[in-house]
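Let's look at chain A:
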Amino acid sequence: MDAINNLFPNLSAALDSLLRRFLPGTVVDIVMMLVSIVTILLLLPVVFLIMTYLERKIVARIQDRWGPNRAGPWGILQPFADMIKMFTKEDIVPAKADKIIHFLAPVIVAALPFIAFTVIPFGRGMIGRDLNIGILFIVAVTSPAAIGILMAGWGSNNKYSLLGGMRAVAQLVSYEVPMGLSILVIVMLAGSLSMQKIVEAQSGPGNLGIGWFIFAIPVGPIAFFTYFFSAVAETNRAPFDIPEGESEIVAGYHTEYTGMKFGLFQMGEYVSVFGQSCIVTTLFFGGWQGPLLPPYVWFFLKAFAVVFVFMWLRGTLPRLRVDELMGFAWKFMVPLSLANIFLTGILIRLVQIIS
Partner candidate 1 sequence: MSVPLTYYLILGAAVFCIGLYGALVRRNAVGILMALELMLNAVNINLVAFSRAVTPGLLTGQVFALFVIAVAAAEAAVGLAIIIALYRSKRTVNADEVDLMKG
Partner candidate 2 sequence: MLQDYTYVGLMTVIALIFPIIPVALAKILSPKKPSPIKNDIYECGLETIGDSWIQFRVQYYLYALLFVVFDVETVFLFPWAVSYGVLGWFALIETFIFVAILLLGLAYAWRKGALEWV
């Protein structure tokens, strides 16, 4: 059982010892780093394809229709059909547009969620690098996405995409504050920023999930509420998708993007949805901890459960108006998460006094 549990750390250790026989020390470290980077970077597009398929099927089933079932059995090959379409669509760049910025924007928006995956713990030994500023590194790396979106809006030389870009950034920016504040609650409960330590801090008795931070009544659920809805708003999804709302400003900041560049925006969005689901799992649902199954299986089960909730929201909730959306962030979420931080502070002190 133990062999299956840490299957992948054993594999990487075996590869490491194999390489050490031929290559000098530092080169082996570099090679091992490259191996783990490439596996993460290849894992994510596969997850992206699975999620596009899942999203179409789930939203379809919610609306009582079948969703894709033509391409392959039950529409399994639909993501590949989309991919081929993306590759063969002509890439139109508007006249007088700023070519370099127009090209750089999708690259940045697509690349940032990948970098955040260096600190996400998939299993017991399975993490890119356990930095001791783990969760802060994720918050820091996802915040420049606003710059990418502004570049997209500006580079397309189109009034509507610039307006859509500025709206998207105003929303992104407003929801980053409650997100940071709800992370503070978890950091106080866990006592460290490193993601593996946050996961280990949630290992309750018998690994049955009693120790998960979402069950840290009353503080956990409030922090989960503020974090989850900020994450939904941060990835421009479901009730908060004003910027690319079809009924709003044409298609928001990616109006002037066609072909593969538009595909990059989609990949960036879906990879950041998966990234946010992994973070929610690690912070609130005890990461890779679980009674029977090996850790990485638990992790992906929980992550895809959260992804399902993201898609479920998309299928059911109507879109919020802009002023409601902004008011909700500044007038409700920020004060609530600040109060939640002090509630945690007082409760931790009481627990310390009692014990």
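The candidates came about this way: all candidates are chains of the complex that A comes from, given by their letters.
Convention: a contact is a pair of C-beta atoms (placed from the backbone, for glycine too) under 8 Å apart; a residue touches a chain by one contact, two chains touch by 3 or more; residues count from 1.
Please read these numbers as outputs of a predicted model, since none were measured by experiment.
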Which of 1 or 2 touches chain A - same complex, any copy: 2
Candidate 2 partner contacts - residues on chain A that touch it in the complex: 29-30, 33-34, 36-38, 40-41, 86-95, 103, 106-108, 110-112, 114-115, 118, 128-131, 136-137, 156-160, 162-163, 166, 169-170, 173-174, 176-177, 180-181, 184, 187-188, 191-193, 250, 255-256, 259-261, 263-264, 267, 322-323, 326-327, 330-331, 334-335, 338, 341-342, 345-346, 348-349, 352
